[in-house]
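Here is the structure we will look at, set down as structure tokens.
One protein chain omitted, others in place.
Now for chain A:
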Amino acid sequence: MIEIRHVGHAFGERAVLRDLTLDLTERRIAVVGGNGSGKSTFARLLNGLLVPTHGTVRVDGLDTRRDGKAVRRKVGFVFQNPDNQIVLPLVAEDLAFGLKNLGLPKDEIARRTDEALRRYDLLDLADHPAHLLSGGQKQLLALAGVLAMAPEVIVFDEPTTLLDLRNKRRIAQAIDGLSQRAIVVSHDLDFLAHFDRVLVFEDGRIVIDDRPSAALPAYVAMMS
């Protein structure tokens, strides 16, 4: 469970999140809001990439401020632009990067790398330069790299924003097929319609917290 208590965050003088208190327990949680509403900052607080200016974020009792490394093992993160998330030049090397960081033995790294490549149809591209992949393949590689590390929760920050319709669907299907819990920041409301819970952000606050059938129409009305 992720527990958020009186969390606020500011960049310099500018407050981007204001006094949030909530628990995140559902299997699929969507985060929506306008540009600059604070949703990406909120996402980065969940695995300790950012620590809150005040308040606490706890993942299964681990405080992101004190136990950042342990939290990041439990909570994976997929960024909006996969080009910024792929660290090593070749597909298989990049996939193995996180596994090496976990200190796993070589045969276990090879097994998990192979499994993740196979799962997302990237096995034939294992020795391919990552920069030559299509946008959808890059996002799948980014997801595979996180998934291979076996986190309990995966946070996605606008994973389909830069993709065409076909690749949006591929990524949406990949997220749907995950056994892990997922927290997804997105503007793609159709994709979020079957989620368990929707958080709507505005000006650093959660203004709607409900099931999609109620939250999404209210968000659309709010934005128009």
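Some points to look at:
Convention: a contact is a pair of C-beta atoms (placed from the backbone, for glycine too) under 8 Å apart; a residue touches a chain by one contact, two chains touch by 3 or more; residues count from 1.
Methods note: contacts and distances are computed from a predicted model.
This figure omits one chain of the complex; the name its UniProt record holds, of "Dimethyl sulfoxide reductase anchor subunit", "Glycerol-3-phosphate-transporting ATPase", "Cobalt ABC transporter permease" or "High-affinity zinc uptake system protein ZnuA", is "Cobalt ABC transporter permease".
Touching the missing chain, out of A:Phe77, A:Tyr120 or A:Tyr219, is residue A:Phe77.
Annotation: of A:Ile29, A:Leu49, A:Leu62 or A:Leu117, A:Leu49 touches the absent chain (contact as defined above). Touch with the hidden chain on the side of chain A covers residues 44, 47, 49, 69, 72-73, 76-77, 79, 81, 83-90, 93, 96-98, 101-103, 127-131, 145-146, 149.
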